[in-house]
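Every protein chain of the complex appears in place save one, which is left out.
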Amino acid sequence: MNVIVLSAVWGVVMMFSGLFIADKSKAKVVAAIGLIVLLVGNYFDLHHQSFTLSDFNGLLHVDSFGLIFTSIALVSTLLYLLLTGSEMEKVGNHIFEYWALIFFVLCGVALVAVYNNFLMLFLGIEIISIPLYILTGADKRNLKSNEGSLKYFLMGSFSTGIMLMGIAFIYGARGTFALEMPPITTTHLPVMIAIGLTFLAIALSFKVSAAPFHFWTPDVYDGAPTVFTSFMATVVKAAGFIAFVRLFEVSFGGMTDYWQFTIALIIVTTLVVGNITAVFQQSIKRMLAYSSIAQAGFMLFAVYAVNALAKEGILLYAAAYCLATIGIFAVLVKMKDYTFEGFNGLAKQQPLVAFLTTIFLLSLAGIPLTAGFLAKYYMVASAMKSGTYIWLLLIAMLSAAVSVYYYFRVIQAMYFKQGDAAASDITPTFKVVLAITAGLIILLGIFPNSLLLDWFHLF
Amino acid sequence: MSNILEYIWLVPLFPLIGFLINGLGRNYLSKTFVSIIGCGVLLASFAASVYFFMSVKSGNSEVVHLFDFISTNSINIPFEFQADALSSLFLLIITGVGFLIHLYSTAYMHEESSTHFARYFAYLNLFVFSMLLLVLGGNYVIMFIGWEGVGLCSYLLIGYWFKNTDYNNAAKKAFIMNRIGDLGFLLAVFWMIQQFNSVSFGEVFAKSPQASVAVLTGITLLLFVGATGKSAQIPLYTWLPDAMAGPTPVSALIHAATMVTAGIYMIARSNVMYTLAPTTQTVVAVVGLATAIFAATIAIKQNDIKKVLAYSTVSQLGYMFLGLGVGAYTGAVFHVMTHAFFKALLFLGAGSVIHAMHHEQDIRNMGGLRKKLPITHLTFLLGCIAIAGIPPFSGFFSKDEILAAAYEANPVYWIIGVAGAMMTAFYMFRLYATTFLGSFRGTQEKEHHLHESPAAMTIPLIVLAILAVVGGFVGIPKVFAENAHSLEHFLSPIFAQSEELVKKEHALDHTKEIGLMAASVILALIAISYALNRFSKKPELKEAEGFGKILANKLYVDEMYDAIIGKPLKAISAFFNNVIEKAGIDGFVNGIGDGVQYASRQLRLLQSGQVGSYILLMVIGIIILFIIQLFVQ
Amino acid sequence: MLALLLILIPLVTGVAAFFIKNEKVVKSWALLSAVVALGISLATLYYTDTTHLTFTKEWLPDLGSSFSVGLDGMGKMLTLLTAIAFPIIFISTKHSTYKDANQFYGLMLLSQAGLMGVFLSTDLLLFYFFWELALVPAYFLCSKWGGEKRISVTFKFFIYTFLGSLIMLIGILYLYILNPEKSFALQSIYKMTLNNRAQDILFWMFFLAFAIKMPIFPFHTWQPDTYEQSPTATTMVLSGIMVKMGLFAVVRWLLPVFPHAARGFDNIIIGLSVTGMIYASCIAIVQDDLKRLVAYSSIAHIGLMSAALFAGKANGVQGVMVQMFNHGINIIGLWIVIELTERQFGTRKMSELGGLAQKAPALAILLVIVALANVALPLTNGFVGEFLMFTGLYQFNVWYTVVAGLSIILAAIYTLNMIQKVFYGNTNALTEQAVDIRLNEKLVLSVLVILIFAMGVYPKPIIELTQASVNSLVSVFK
Amino acid sequence: MNVTEILFWILSALAIGSALMVLLSKNPVHSVLWLIMVFFAISGHYILLNAQFLFIVNLIVYAGAIMVLFLFVIMLMNLNTDTEPQKNKWLRLAGVVAGGCLMLVFVAAFREAEIQRQQANAAVRLVQMGEGNIGLIENLGKALFHEYVLPFEISSVLFLSAMVGAVVIGKKGD
Partner (left out) sequence: MPINYYIFLALALFCIGVAGVLTRRNAIIIFMCIELMLNAVNLLLVAFSKMHHLDVMQTNPATTVGTDAQLFVFFIMVVAAAEVSVGLAIIVMMYRNTHSIDINFLNRLKH
C-alpha cells in the first residue's frame, strides 16, 4: 500500500522536477531516490507498517506474495535504472515525464500485486497499460515506434473490452466484485462464470502475451525504444503474471477442474509458438520478444497449478526472468547492431560483459546453478503437483530444449565467431551493476530460500 | 615341505624376464647380449622344465594356486597352474624346441639392426611365455590368456617386417581368424561358467559326467571352434599359409611346433568332456581328416618352400585332430611331439636354404643344393622321411598310432588317412627333390653366394634331426613290444577318466595292425619313389594348368571367403555408415532440427504485421477457447 | 568431508584459473589442482567411515533437497578414475597450446567439479545439478577450442543431451511427487515402492537421459561428431569419464529405483545395446578419421556395458564396474596417442599417415598396448571387465552373447586396421620427418600402460572396491 | 406488453441497428454519428433501468465529450469522405463470420443454460425496471466516497498518466 501511494506521489514529483531541473541527466538521480524511497516504503509494508490507511474495504489484500513481488519489481527497476537509465536520453526530451510514467506504471504494478477486487484489477491494469502505450510511442520520429504504439493501443483497448466483459459476467453470476469466490458445488460450471472466466483468462493472457493473444508482443517490443522494451518485457510482464495468478488462485482456485485444460492449451500454444518462432529470428531484440512469449508459457504453469509451490515459483521466476532480461537488454541497448551478427566476437572486445551476458542467457535457458533453472523447476513441480497432464510437461521440456537453440546462438556469436561487435560507452559502473545482476541470478539459483523465498513465510 | 611343483611358475617367468629385458632395453643392448638373454632364459626354462618333468614322471602332480585373478562373489577364477604329465610334456617340447629355435634365430636374424633384433627376441620370448601360460594354465581362463597371447605374438611376429603391407595383412588375417576361434572358445567358457560355475579343469571335469550330453556337445563344439582357429583347421585354416610371411624361425616355432598345436593340447586336456560328447568327437575327426586331405592336396602344387611346409603343417594338424576325434588322445599328443621335432626341423632347414638363397623361397629357382648345403640337406632329408612315416623314424610311430585308432573307429577314416599320408610323402619328396636334387636353376650370382649356414643354425638342425629320428621310440606300439609305449604310460593319469568312461577293447588284432602299417608304409614308399623320380630329373617349372592351377591357387578358398564374408562385411559397414547412420539416424535427428527451423520460418509468417489479422487470429482463438470451455469439457 | 573437497577443489581452482593470465602458470595451476584432487581421491580409498566420506547440509528445504554427498565403493572408483584422468590429461596436453589458456583450464577444472559432483551426490536434485553442470563447461570447451565444424556439432550435442536431461527432470519431479517423504535423498528414494505403471513411465524418462549420455544406439549420433570436433583434451573427458556418468546413473538411480521396469524392459535395452555394438563396430571399420574410429569403438564398448548392466547378473554387473574404470583408462590412452599424432602431423586421417612405427617406435608400442587393451586382450585391463560382462550376459541370454561376441572379432578388425594404417607400412612425405614422443608423454602413457597391466593381471582391488555396490544392485534383480 | 417492454424493444432495435450502421457507413463522420445514436439508445436503457446518474454521464461524457473528440480528430485529419479503402473482401467476410461465430457461441451457451434452468424449474431471473434508487446520484456518491474512495483516488493517477502521455505524445518539436 505504501508503494501505491508513494509511487503515485513520486510520479508527480518527477513531473514537477522536470520543470525545475534543467539538466536532463539528473532525472536518473531523482528517479533513483524515488525508487529507494519506494523500497523503504515497501520494506515497512513487509513489516506491517503502512504509512497510510490500512482499511481498504476489502479492495486490497496486502500479503507477502504481493509485497515480495513488489520488492522484486522495485529492485529490478532500480537495476534497470542503473543499467539503462541513461539510454533514455537518446529517446527524446521528456526524460522526467518518462520517469513519471514509469512511476505510474509501478503504481499499477503495486496495485495488481495486492488487489482483491475486480475493480482494482481493472484499474491497475489500465494504469499499467496507458503509460506503456505512450512509452512505446515515445520515439516520435521513429515510424516503428509509432506503429508499435498504435498497435499496442488498439489491441490493448480491445483486450480491455474483453476483460470488462469477463468481469461483467462474473459480476452477473455473483453480484459482487470481490475476488474471493466460493468453490463450485454443481457438476457444471454456471455458464456466466464459465464465460466470465474465459474472458478474463483471455484478457490476462493478452497482457502476459500468451498465444494466441501474443501478436502484439513482438511488434511492440521491437517497435518500442529498447530502453522501454526492457522495462515492459520484465517488470510489467511479471506484474501481469502476478495479477493472473492472484485472480485464478483467489477467484477460481476452487474450480480448477473446470479450467485447467483451457489454461493447458494456452500454455502449449504459447510454448510452441514462442519457442519455435524465436528460432528463426535475426534480430536479438525480436528474438527476446519471442523468448519472452516462451517464458510466459512457463510462467503460466503457475496459473495452471495455483498452489503454494506455484506462488513461490512465480516469484522466483519473476525475479530470475526480470534480472536476466534486464541484463540482456542493458547489453543489447549498448550495441550498435541488434542482429546476431552484431554480437560476433563480443567476448574479445568485452570479456566481462560477454561472460555476464552468458550467465543471463544460461538463466533464461534454465541451466542449473542459475535462478532460471530453479524457477523453471518450481513451475514444473507445481504443475506436476496439481495436475496430471504429463504431456504438457513433456512439451514444456521439448520447448525448453528448443529455447537453448536461440539463446545459445547469442553465446556462439559472442564467443565462437569472429567479428567486431561494437558496444558503446560501457562504463565501469555499468560493468559493476551488470555483475551484481548476474551475481543475484547465481545466488538466487543456489540459495533461493535465504534470498527470496523465506520472506514468503514471514507474513 | 611343499611340493616342488609349487615353483613351476619359474618356467614361464624366465621368458617373461627375457621379454622385459629385451623389450625395454632394445635401444641399448647389443645383439650379443640380446642373444644371450634370449636364449639363456629359454635354456633356464628348459632346464626347469626338465626338472619338473622328472618330478612329474615320478608320479607327482599339482594344481598351483598363484593368486586370485578374477574373483567375485559369484565366481572365482584363480591364477593357477596345472602341473601334470600333459603340461610338463608340453613344457619340454616348447622350451626345448623353443630354445633350439632361439639359438637358430641368433644367426638367422643377424642382419637385422640391433633394435629390431632385440624386438624380435622380445617377441619370441613373449611368445614362449604365452605358450607356457597356455599349457600351464590350471583353468580355461588362464589357458585363454595364453591362447590369445600366442595369437598376439603370432600377429606381432608375422608382421615383424612391418614395412611390408602384405606381411601386415597376413598378420592381421592371422589375428582375426584366431579371434573368430577365440570367440568360440570364450562362449564355451561362458557356458561352462553357467553350467559348472567354475572353469578350473579339476572341477569342470569332475562335474562333467553329471551334465547333459547336449550341453557337453555344445561346449566341446565351441571349444573345437576355438581349436580350428588356433590349429588352422577347416574352415579357419587359411591364415597359416599366409603366416609364412614371418621370419622362418617363427614359422618353425609358432606355426609348426607349438602354437598351432594349442588346439590339440586343449582338446587333449578336455578329453573328459570330449569323450562324453561323441557327436563332437565325430565332428572333430571328420574336420581333422578333411583338413588333412584338403591341405595335402593343396600342398602338392605349391612352389614356395614355406608354403608347402605350411600346408603340410595344416595337414598334419588334421591328423592330430583325427586322432583326438577317434579317442586316440595319446596318439595325438605323440604326433604333436614328433611333429614338433620334424616340422621344426623342416622349417629350420627351409630357413637355412632361404638364408643361403638370400631370401629366395621359390623352389623352382632352386635345385642341386645338396652339395652346397650338406648338413641342411641331410637333416632335411631325415625330416622328410620322418614326416612321410617311414619306420623307424618318429613320424611313423605317431602317425601309425592315429591311423590304427582311426581304423578302429571307422575304416573309411583309415583309407582317407592313408591316402593323405601318401600325398604327404609325395609332396615332401617333391619339395626335397626340387630343392636339393638336380641342378641349380637360379642365377650365377646366387649360385656363387650359396653357402652352408653357421653353426648356430646347423646345431639346432642336427639336434632336431636326431630327435626326429629317434623321437618315436617313446611310443613303440604294443605290436612290437608290450609296455614299450612309455608315453602312454606317462600320460595315462590324464586320460584315465576318459579311458574309464569308454572302456573300449582293442578290437584290432596284431596281425591286422601290422598289415595296416605295412600297407601305409608301402604306399608312402611308392609315392616317395615316384616323386623322387619325377622331380629330381625335370622339376615342374611351368605354370600349373587345369586342376593343378586350381590347386596352385589354393582352391580359391581365400577368394571365396572374401566373397562370402569380407566383401559383404565391408558393404554392410559402408551401408551402415552412409545410409543408416548418416541418412537414417543422424538424418532423423537433424531432420528434427530442420523441422523446427522450417516450422519457425512458417510460423513467423503469422506475424504478418497487420493489426487486422492479429485481432482476427485472436478472435478465432477466443472462439476456440470458448467452444472448448463451454462445450467440450 | 573428503567427498566435499573432491568437488570443491576443482571448483575453486577452476574459478581461480580464469584469473591467471599467464599460460604456463595456469597450466601448472591446473595440474597442481588435479594432483591434489588425486591425492584426496586416493585418501578416500583408505577411509571407510562416514564422517570422512559423506557431507550433508540443508539446502532447499522447501523442495526436499539437501546438499548431501557421499562415497561408496563405486563412487570411490569413479572419482578415482576422474582424479586420475585429469592429471594425465593435463600432462599429456602440456605441449598443446590453447588460445586463452586460462579459460580452457578453468573450464576443464569446472567440468571436473561437475563430474565429481555427479559421482558423489546422494540427493537426486543435486545429482541433476551436477549432471548439467558437467555438461556446460564441456559445451564451451568443445565449441571454443574444437575443430572446423565445432559450433554446429557441439550445439547438437548440447541440445541433444540437454533434452534428455530435461525429460529426466520431469521424471525426477514425478518421483518426488510420488515420494511420501517428499525428499530427494537417495535413501528415501530407495525406500519407495512404486507401482508398475509409474515405474514404466519413470524408467523411460530417466533412461532416455542416460541413454543419450552413454550413448546407446540409436541415440548416439551426437557422439562421433562431437568427439571428432572437440579438442582432444575435452574428448578425453567426454569419452573417458562423461560417458561413465550415464552408466553410473543407471546403477545409482535407475535400476534400484525402478527394478520392475528394469526387468520388464531388459530385452529391449539389451537388444538395442547389442545392436549398437555390432552396428558401431561395423561403422568403425570404414572410418578413416582416427577420432571417429575410436568414437564408434567407444559406442560398441558402452553397448556391452549397458547390456551387461541390464542383464543384471552379478558377474556382468561386476564386469561393468571394472570396465567403467578400465575403459576410461584405455580410451584416454587412445586419445592421447591421437592427440600426439594430430599435433605432429595436423591430420587424423589414417589414409594420410603410415609408417610411424619406424619413426616413433615408442609411440607405436604404447599405442599397440592401449589398442590391445581396448580390444580386451587377456592380461590387459580390458579383458577382465569384458570377460565378466560377457559371462553375465551369457547367463541372461545366449544369443545376445553370441551376437555381442561378434564385436570381439570386429573390434580386432578395426583396431588392427588402425594400427596398420598409422604405424606400419612405409612412411610418406608427411610422416617422413616424424619424431618420437617427448618424455612427459612417454611418462603419461607409461602410467596408463602400467595401470592397464596392473588392472589386467590383478583386478582384485577394484573388484573388491565395487563389490558392495554390485551386491546391492544385483539383489534388486532377484 | 407494457410500455417499458415496448420501449426496451425499440431501444434495443435502435441500438443494434445503429451499431450495425457504425460498421457499414463508409464515411467516418457518419460512423461517429451512428455511434452517438447507439449511445443515446443505451442511455435510454439506463433510464429504463432507473440508472439516472449513468444516463447523464453517458450522455455528457460519452456522447458529448468523447464523441466530439472523435469527430474533431476526424475532421482534423480531413477524413470526411467515403473513400476509405476497403479491406480485402475475404478478410472482411472472415471478420463478420468471426463476430457472428462468437455471438453464436454465446447464444448457444445461454440457450443451453436456459434449457437447464427449465429442467431445474428454476425461476427466470428478472431485472428491476424503472424503480429502485441505487442508480440515483445520492446513493452512488455516498458509495463512491466511502467504500470506493481508493479507486477514485487511483483513477487520478490514470488521468495524470494520460495527461502526461498526451503531452509527451502530442507536444510538437521533438
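Going by the order they are written in, the chains are A, B, C and D; count residues from 1 in each one.
As a working rule, a residue touches a chain if its C-beta (ideal position, glycine included) is under 8 Å from a C-beta of that chain, and two chains touch if they have at least 3 such contacts.
All values derive from a computational prediction rather than experimental measurement.
Undergrad: Of the chains that are displayed, which are in contact with the missing one across the whole complex?
TA: Among the chains that are shown, those touched by the missing chain are A, B, D.
Undergrad: Identify the residue among A:V29, A:A168, A:V250 or A:L352 that touches the chain left out of the display.
TA: Considering all chains, including the one not shown, the answer is A:A168.
Undergrad: Touching the absent chain in the whole complex: find that residue among B:A481, B:L605 or B:V632.
TA: B:L605
Undergrad: Please give every residue of chain D in contact with the chain that is not shown.
TA: Interface residues of chain D facing the absent chain: 4-5, 8, 12, 15-16, 19-20, 22-23, 28, 31-32, 35, 38-39, 42, 45-46, 49-51, 53-54, 57-58, 61-62, 65-66, 69-70, 73-74, 76-77, 79, 84-87, 91-92, 94-96, 98-100, 102-103, 106-107, 110, 114, 124-129, 132, 134-135, 139-140, 143-144, 147-148, 151, 155, 158-159, 161-163, 165-166, 169-170.
Undergrad: Name every residue on chain A in touch with the hidden partner chain.
TA: Residues touching the hidden chain, for chain A, are 118-119, 122-123, 126, 130, 133-134, 137, 140-141, 143-144, 146-151, 153-154, 157-158, 160-162, 164-165, 167-169, 171-172, 175-177, 218-219, 222-223.
Undergrad: For review purposes, identify every residue of chain B that touches the missing chain, sorted by number.
TA: 604-605, 607-612, 615-616, 619
The rule is short, and it goes like this: only the chains that are shown with their structure count from here on.
Undergrad: Between chain A and chain D, what's the gap in Å when you average each chain's C-alpha atoms?
TA: Roughly 32 Å separates the two chain centres.
Undergrad: Just curious, how far off is chain C from chain B if you go by their C-alpha centres, in Å?
TA: 37
Undergrad: Which chain C residues touch at least two other chains?
TA: 159
Undergrad: Which positions in chain B are in touch with at least two other chains?
TA: In chain B, the residues touching two or more other chains are 620, 622, 626, 630.
Undergrad: Along chain C, where are the residues that touch chain B in the complex?
TA: 156, 159-160, 218, 220-222, 279, 282-283, 285-287, 313-315, 318, 355, 357-358, 361, 372, 377-379, 383-384, 387-388, 390-391, 394-395, 398, 401-402, 405-406, 408-409, 412-413, 416-417, 420, 423-426, 457-460, 463, 467, 470-471
Undergrad: Given the complex with chain A, which residues does chain B contribute to the contact?
TA: 596-597, 599-601, 603-604, 606-607, 609, 611, 614-615, 617-618, 620-622, 625-626, 628-630, 633
Undergrad: Tell me, which parts of chain A touch chain B in their complex?
TA: 150-151, 154-155, 158, 162, 191, 194-195, 197-198, 201-202, 206, 211-213, 215-216, 218-219, 258-259, 261-262, 265-266, 273, 276-281, 402, 405
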